[in-house]
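Everything below concerns the one structure shown next.
Here the complex is missing a single protein chain, while all its other protein chains stay put.
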Amino acid sequence: MRLVLLTVSLVLSAALALPAEAKNTLRWASQGDALTFDPHAQNEGPTNAANAQVYESLILRKPNMEKEPGLALSWKLVNPTTWEFKLRKGVKFHDGADFNADDVVFSFQRAKADTSDFKGYITSVSEAAKVDDHTVHVKTSGPNPILPDQLTTLLIMDKGWAEKHNVGKPQDYKNKEETYAVRHANGTGPFKLTVREPGVRTVMVKNAAWWGLKTDPHNVDEIVYTPVANPATRVAALLSGELDFVLDPPFQDIARIKGTSGLKVVTVNQIRTIFLGMVVGAPELKTSSVKGKNPFADKRVRQAMYQAIDVDAIQKKIMRDMSVPAGIITSAGVHGWTSALDKRLSHDGAAAKKLLTEAGYPNGFDVRLDCPNDRYNNDEAICQAVVGMLGKIGIKVSLDAQSKTLHFPKIQKRETDFYLLGWGVPTLDSHYVFNYLYQSKGSWNATGYANGQIDELTASIERETDLAKRDKMIAQAWQMVRDDIVYIPLHHQVIAWAMKDRLTLPIRLDDSPQFRLARLK
Amino acid sequence: MIAYVLQRVVQAAAVVLVVAFVSFVLFNYVGDPVNNMVGQEATIADRAALRERLGLNDALVVQFARFVGNALRADFGISYQLQRPVATLLAERLPATLELVLVSAVLALAVGIPCGVYTGLRRETWAARMILTVSLVGVSLPTFVIGILLIYLFAVILGVLPSFGRGDVVAVGWWTTGFLTASGWKALILPSVTLCLYQLTLILRLVRAEMLEVLRTDYIKFARARGLPSRVIHFGHALRNTLVPVITITGLQVGSLIAFSIITETVFQWPGMGFLFIQAVQFADIPVIAAYLVLVAFFFVAINLAVDLLYFAVDPRLRAERRVAPGGA
Partner (left out) sequence: MLARGLHRALDSDLYHSFTRSPLTVAAAAVTALFFGGAALAPVLAPQDPFDPATLNLMDAFAPPAWTAKGSAQYLLGTDNQGRDVLSALLYGSRISLLVGFAAVGFSIVLGVGLGVLGGYLGGWLETVAMRLADVQLTVPGILVALMVDGIVRTALPGGLKEELAVYVLIFAIGISGWPQYARVTRGATLVEKNKEYVAAARIIGIHPVAIMVRHVLPNVMGPVLVLATIGLALAIISEATLSFLGVGVPPTTPSLGTLIRIGNNFLFSGEWWITLFPSGALVLLALSVNLLGDWLRDALNPKLR
């Protein structure tokens, strides 16, 4: 008995007395985990942010979103449809393999595969060809002046590693495929992935051989990420010191965090707009008792719903002033946005009811709203408020709020009539929005909106090299979809990062922390 | 006697099979598994081929037999949400739950028994009455309310204890333990206190009731008449007889602890099996739900069977009854 006690106390004191290793560990949390570590499988904010610590793209962005060299040292047009990229020399993947043009070519091919969610970035690319070990020619089907902007999210994988582990094609996320790349990564980035327990914990360690350590001498040795869905728990952990950084502190606690010594909050207007999507292209709605016709197909109904929603009240009460009411589904900072376009229709309940009656629904109708509950700031609360406001004009909405892992496949598989979605613009150009959301075959366009003119315009915008003509086409397209009320815009997000004073981490407009820029005191 | 044992074992197996069947129906027919696995672009021929490959065209009995066979080999399929084998997930979460349950059980006994004895012996004192009132409140306070209040007090206002997670854990073989780190112990305090409160009040009231019963018996009266000192009577005789039913109940209470650990784990984000189950319900992760159902049924039926056999071995009346009245229950 005494021996047992002695042993136990020795072990305990050893564990407690071990001098703290001079190791800088950054512990952080947010509400939603990355969906996968396959860099081409899911084009989603938190997923891209996590993957970007481990993998890199040819072109990186500074915190103010200006482009800077990444794995490519320089890029230029050698002819109207060919871009030449000179690659960085001496870069190695985490497993020691050399980075060269083969890997770039392979990554482009992979991103174009059926199961890739990144096709929308490179629709204009017809081929990526190796010229020599450190030069790549990317050929586009027509002139594409903004190709470099579109490549900042395209991450480069090691061809050899991918072939060895049989992940030549991206994981089929919406059909729940499991591949080696989902929980293992081999990139060129500043951190290596060591532990990946989805929904529990993700651990990365410093890549001591990273090429960028000379320019970005960050001092983070280890990053430990835990998803914490409960907002109160997230804040409590930050306040008690267990966490160094919370990506999405609940807004009602921001004042409290600011008032706590040792903690600070940084905010910035994000380039992400939250909006509602309605199925306009189907003859009937699946979740409505209205048979034989589709209420959403009538623009008056859409406008009635638009004007019934009081976005200012949502801003004040639900977002606690951390949002900017929106008139179009893209925000300032994106090429093509203008403040005239961003003006909302007035909030007018009486006018809404009148429109609804005119359209033939004096008593409203019923429908189901699908909503994520762990992706956007206060997403479920926004949906509940929308339910209430639509209820005021007679539209009875039943709410199905689920995790984003269940919600996003619904949109991608076209299984929803009415949904909430948020959209960011990593390329900072309107074409991205039209390509994914308005074009009739856009992969995230679940509305069934099919407008030939918009499809033509989208294709033309991609190819037009005369910037003045291009801007005119963009303006025209925005005006058309705005008048059509294809989506109901709600607001642009404002993001706040909460962290300990001893951590310096510049906030980015796309809510994507770049830990290579982090400094721990 | 063999007949009795066999009969009980067969009945236990039957119950587990029934639950397994419910599990199987859930697994295979709720949300067509083929639909869950193919994309919208899949042709009808693709779907038919997949059905054939998964063996979904076989007879119901065959499919069920396969399901049971897999379950026996601890193969419960792949979690929809986490994309990993369910068996691995369960094995990973088991240590967290077991450590929490163990510490709570020890706490409940260590505090419940002495308090029960005290309130039994000194019924009229102010302290005893207060303990009893608190115990009544303990039964009426839902576990999650206690958890929230404790977090608010100790993690937010006082800031001395962590509000979520297990702290740093050490891997010993395939088991991960929080017992070897300071942060592990700190993280254990609030959840185990929350979890043990309900059991504590139950044990307290039980010990008290038993104590009161025993103190009224004749042999205690005789011992007092004989002039034995109070301390010998109370702790030598009364307590020992009180403890027998308490130990029986405590064994069965393990099941109750596992049930309430689901709530505690959710409040504290403790990465155990209970939290896994709640997440599975929220994510409609059918393989995990089905596996949990089968495991829980198996666990409780096994306990039930063990207790039955134990009573049979211990109580001679049961054995005599068997010989005289066959065919009764």
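Going in written order, the chains are labelled A and B, and every chain counts its residues from 1.
One rule holds in what follows: a residue touches a chain if its C-beta (ideal position, glycine included) is under 8 Å from a C-beta of that chain, and two chains touch if they have at least 3 such contacts.
This structure is a prediction, so every number in the text was calculated from the model and none was measured.
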Contact set of the excluded chain (shown chains only): A, B
Selected residue (touches chain absent from view) among B:F21, B:F144 or B:W185: B:F144
Absent-chain contact - pick from B:L150, B:I262 or B:A291: B:I262
Residue among A:D103, A:D310 or A:D379 that touches the chain left out of view: A:D310
Residues of chain B in contact with the chain not shown: 11, 15, 22, 26, 30-31, 136-137, 139-145, 148, 152, 156, 252, 255-256, 258-260, 262-263, 266, 277-278, 280-282, 284, 286, 289, 292-293, 296, 300-301, 303-304, 307, 329
Where the missing chain touches chain A, by residue: 230-232, 235-236, 239, 250, 252-253, 255-256, 287, 310, 313-314, 316-318, 368, 370, 381, 384-385, 387-389, 391-392, 398-400
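Here, only the chains that are shown with their structure count from here on.
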Chain B residues touching chain A - in the complex, by the definition given at the top: 36-40, 78, 80-84, 92, 151, 155-156, 159, 162-165, 180-182, 269, 271, 279, 282-284
Residues on chain A engaged by chain B in the complex (per definition of touch): 11-12, 15-16, 172, 174-176, 178, 182, 197-200, 226, 228, 230, 233, 236-237, 239-242, 402-403, 405-406, 413-414
